[in-house]
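Here the complex is missing a single protein chain, while all its other protein chains stay put.
Right after this comes subunit A.
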Amino acid sequence: MLKGAVSDQPSAVSKTAADLRARKRRKDRVANLAAYVVLGVIALIMLYPFYWTLITSLEPTGNIYEAKLLPSGVSLKNYVEVLTGTTVPFWRLILNSLIICTAGVTLTVTLAALAAYPLAKMRFPGRDLIFYSILVLMVLPNEAGLIVNYITTIKLGLLQQTNPVLDAVRQYAAVVLPGIASIVGLFLLRQAYLGVPIELIEAARIDGAKELTIWRRIMLPLALPTIVAFGILEFVAYWNSFLWARIMLPDKNLMPLSAGLLELSGTFSTNSRAVMAGAVITVLPILVIFAFGQRYFMKGIEGAVKG
């Protein structure tokens, strides 16, 4: 029918249709161009501060805070200075951050992955009570958290100073422990487990598999995407946290990178360029992780809000 209609008045119809299409295309092109301009301006506002910090950190001398598009000169002098020339060597802060992140991420993910399993796939008295108590806890405001956790840390003796090795272990623990029980992580993983078919677990149980085996061999592999997403989320959180460590740690040598950077900007106020180099070093790993894990990361964020 349509074919017939077209062949009746071929030129008129096709001309208007072509016209309309062309006009729509033109309109789209203008709209897209406008969209790109706006997108570009926003991207500039979002990224220029980072770019500016990077190029300024590369300059050996010159008018430091000036707005610029290119560095007036390039040298690694400031990087050498920040890595070696301070009372607390920067490489030590990097090491601290790596230790804190590794321990923090491993423990947080493991504990949440363990605790979520019975809540999703086992039957036992008190399950709903525990589940809803945790929910309530998430909503309850905890403004005294910093204060009481500080008191707890002292009472647990984690800030005692007796011998260097023990001190380090205790202080790392003091930084990591308060963040390990992640309610968001528990919910994310429970959600992921709920999607695992119960037949799979039942078959394993009937075949005599222990719950720990089921958890390790069935639940963990099937929840892997969520685990990776949550792991990245936690890595970024541990890497970026500074307040708790700064409030609590008596030993500046054990501070993580972000906390140490602020220390540096206090003691190094005469050489902001070196601090800028430090800032670049601090941001870089996060950007790399983010670039590679972006898909998982976004999934984690969305899951964290929905879950």
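Note that in this section a contact is a pair of C-beta atoms (placed from the backbone, for glycine too) under 8 Å apart; a residue touches a chain by one contact, two chains touch by 3 or more; residues count from 1.
Here is the rule we go by: contacts and distances are computed from a predicted model.
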Query raised in the report: Quick one: the chain not pictured, UniProt calls it what, "Lactose transport system permease protein LacF", "Gonadoliberin III-like protein", "Acyl-CoA dehydrogenase" or "FtsW/RodA/SpoVE family cell cycle protein"?
Result: "Lactose transport system permease protein LacF"
Requested in this report: Touching the hidden chain in the full complex, which residues of subunit A are there? Just list them.
Outcome: 32, 35-36, 38-39, 42-43, 45-50, 52-53, 56, 63, 65-67, 111-112, 114-115, 117-119, 121-125, 127, 130, 134, 137, 140-152, 154, 177-181, 183, 186, 198, 202, 205-206, 211, 215, 236, 239-243, 247, 258-259, 261-262, 265, 272, 275-276, 279, 282-283, 286-287, 290-291, 294, 297-298, 301-302, 305-306
